[in-house]
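Here's a structure for you.
A single protein chain has been omitted from the complex, and every remaining protein chain is retained in its original position.
Read from first to last, the chains carry the letters A, B and C; within each, the first residue is number 1.
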Amino acid sequence: MRVGYIGLGIMGGGMARNLLKKGHAVTVWNRSAARTAPLHEAGATVAASPRALAAEAEVVCTCVSDPAALAAVSEGPEGFLAGLKAGTLVIDFSTVGPAAVQALATACQARGARFLAAPVTGSKGGAAAGTLLLMCGGPAETFAAAQPVLSAVGSKAILVGDVVQAAQMKLIGNLMLAHMLEGLSEGSALAAAAGIGLEKMLEVVQASGYASPFWEFKGKALAARDFSTNFSVDLMHKDLTLAMEVGQQRGVPLPGAAAIREVYQLARAQGLGEQDIAATAAVISPALAKR
Amino acid sequence: MRVGYIGLGIMGGGMARNLLKKGHAVTVWNRSAARTAPLHEAGATVAASPRALAAEAEVVCTCVSDPAALAAVSEGPEGFLAGLKAGTLVIDFSTVGPAAVQALATACQARGARFLAAPVTGSKGGAAAGTLLLMCGGPAETFAAAQPVLSAVGSKAILVGDVVQAAQMKLIGNLMLAHMLEGLSEGSALAAAAGIGLEKMLEVVQASGYASPFWEFKGKALAARDFSTNFSVDLMHKDLTLAMEVGQQRGVPLPGAAAIREVYQLARAQGLGEQDIAATAAVISPALAKR
Amino acid sequence: MRVGYIGLGIMGGGMARNLLKKGHAVTVWNRSAARTAPLHEAGATVAASPRALAAEAEVVCTCVSDPAALAAVSEGPEGFLAGLKAGTLVIDFSTVGPAAVQALATACQARGARFLAAPVTGSKGGAAAGTLLLMCGGPAETFAAAQPVLSAVGSKAILVGDVVQAAQMKLIGNLMLAHMLEGLSEGSALAAAAGIGLEKMLEVVQASGYASPFWEFKGKALAARDFSTNFSVDLMHKDLTLAMEVGQQRGVPLPGAAAIREVYQLARAQGLGEQDIAATAAVISPALAKR
Partner (left out) sequence: MRVGYIGLGIMGGGMARNLLKKGHAVTVWNRSAARTAPLHEAGATVAASPRALAAEAEVVCTCVSDPAALAAVSEGPEGFLAGLKAGTLVIDFSTVGPAAVQALATACQARGARFLAAPVTGSKGGAAAGTLLLMCGGPAETFAAAQPVLSAVGSKAILVGDVVQAAQMKLIGNLMLAHMLEGLSEGSALAAAAGIGLEKMLEVVQASGYASPFWEFKGKALAARDFSTNFSVDLMHKDLTLAMEVGQQRGVPLPGAAAIREVYQLARAQGLGEQDIAATAAVISPALAKR
């Protein structure tokens, strides 16, 4: 298929590359042009604008960091909506919250295009390997039509419901992840204070009924004080804020998430916003800070 | 081996039964005598007192709910310490926190006995099936000597360190579990508000990198509003309190656990203390309360 | 002066009445017309629309409950902006947060009008008595020009800075108030559990260095379980949410406010949203609930 891909960050870059590998004809666009070069070398065409990209594509994919970035690539004279044709399939892989994704869906449908929300989860490594999890929202036929693209970038795609529900499911997943990480941080800080090695702690946890690949993945990073960014403090903070906005609107108290989000605020106030979420452990324990 | 077992609650009852199944000669004692009857039918001898039990045993096991209960069965003229002989192996399976277990270890050692802390984790079902996880603390030789008993009640025993470290590891594990459960509760409450079925939410979560058997186990209970007690609100509240005491003493801030413990306090104030920890979800969302 | 007053709720109704008492010619408008009748009896003219009100006024006052209500009375063909003349003085007494008040200020200035933000604090009784505190934002000359109106409704008006700063100061004040109320609730709940009468507790507090008229005012309401609405749970929840948005944008961690806002969410989830903020005490303690 002729696929246009907008947004070549940590996740998007790997996903676009996998679309090429699976034989799709890929055209790319990125705000900072530097990131298009490696994709161009790998066989992608570089579009002059999101509008130009949309004019030639059967499928338009977007993967950007927040609502403002999504508005920037979709709206205005050079935005992709300006070039969008009836019948084109738009897939948004971003995590921008229900309001922004619903607004985009409505704008696409107004132009006769089909829309699928497909926020992704998984690490930088998962994006490179094509093993992401896709939480999809939209009509079942649109979900079916998107399979060639979805299967190229992820190992599993689940149709959660409509676009708003998919967006909320992504926020819910990240909220649960934030709880786990805070548990790991606080547990690791107590273990450090007790003279229990993090590896020993992880051995115990992984032998328990609450074992998880996440403990292994992030626990090892924490043990190595490796805060290189898979998922930044700033991005998780944004997602927790979006999740809490949903909670505020729907009347759902979130006392744990409320406490945890302020840990992310403390991390940001200490200049750790662009580091990996593992760096929040350093906020509560000097023993877990970078050595 | 001749094993004396004190404390036949949800966990202890199943563990004593497994000791019998593996061919040990088991003598039991329980504060309320009613619980000794089924063990007696299964082949156990019933002791007249903890003291009498200890006088005849090669191994004395304790499994009670809190420091006060541990003191009640160990101290005084009828406590097991009064009957304890030099060389006897004492194994405490309780979760009572570092101070209480260290005090008991010291008292045992003063009588020439060997002591192993072995707090357990796993559900009521795990206790019945003999698949508990044991977080052990004590000298390596004591850990080795305890293998016949440990392997009868659990599927894995890990030597964490000394008795205090084992006690702290148990609290750390439960603290991490409490974070996961709060994440599950808040995620489920948001899902309910968004019209996403809990089964769909669990399908997504279990396809992610933060999958865990715990989500399946407790998520299904929550979906069914089944709050029958595996691990009570009161007991988790006690463990979080013990973990936070360690944090206070060691200077470890625990902002997430602090917020979560108050959810348990709210549950207790609403009369839910003896229900399963899943009932804390009802505190934050009427949609998750028993129907 | 010819003063137009839009918004006759708990606060606005009393303020408009005081403008009449001080001899101003007052025209009023309210979304639900029922509330205009008592003002009409007291001598006010009733306008057909915000637009019509603005067309005749030297001063336009607004006092509504949230940004949506402010947009509803200011925008559109019948909104007051449509009737606003150059040189008119607009004073907004609402607590709507910095973004909404800045947007209104810009719209007014675009029409050549002068704008003063003047969010108010004080009880229903203070609105009736004309003893409110006004936290003003705008140019010094505009503040000076507004004195005849400000002195009619309040006993003190302080020029905080620009309109955004005045809006933020109001939110800051309410955030501090929310901390005090949570302190009063938690203190009262502990006192009730300890068998210390609330009156005795208040006697002690008022003899201390942290004495405050607020303890007396709200403590007596709490002691009487009188939750009749001076300041509703919903409105304080809105203000805390606006304050936390400022914190999120400016990078200010607010761990105490984060915990407290979820108490308001719990109160709302329990159906207490329209009651007085004192009702949040009932969330943490059944002993403080209405008898």
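One rule holds for everything that comes next: contacts are C-beta pairs under 8 Å (C-beta built on N, C-alpha and C of every residue); 3 or more make two chains touch, one makes a residue touch a chain.
Quick caveat, the model's predicted, so the values are computed rather than measured.
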Which residue, C:Glu56, C:Glu78 or C:Glu186, contacts the hidden chain when the whole complex is considered? C:Glu186
Mind listing the chain A residues that contact the chain we can't see here? 255, 259, 266, 269-270, 283-286
Just checking the interface: what residues of chain B touch the absent partner chain? 237, 241, 247-248, 251-255, 258-259, 261-262, 265-266, 268-269
If the hidden chain were put back, which residues of chain C would touch it? 121-123, 126, 133, 135, 156, 158, 160-161, 164-165, 168-169, 171-173, 175-180, 182-184, 186-187, 189-191, 193-196, 200-201, 203-205, 207-214, 217, 243, 246-247, 250-260, 262-263, 284-285
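The rule is simple: only the chains that are shown with their structure count from here on.
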To test your reading of the model: what rotation angle superimposes chain A on chain B by C-alpha positions, in degrees to the nearest 5? 180
In whole angstrom, the CA-centroid distance of chain A from chain C equals 40
Determine the centre-to-centre distance between chain A and chain B, using the mean Cα coordinates as centres, and give it in whole Å. 38
Specify, in ascending order, the residues of chain C that touch 2 or more different other chains. 255, 259, 266, 269
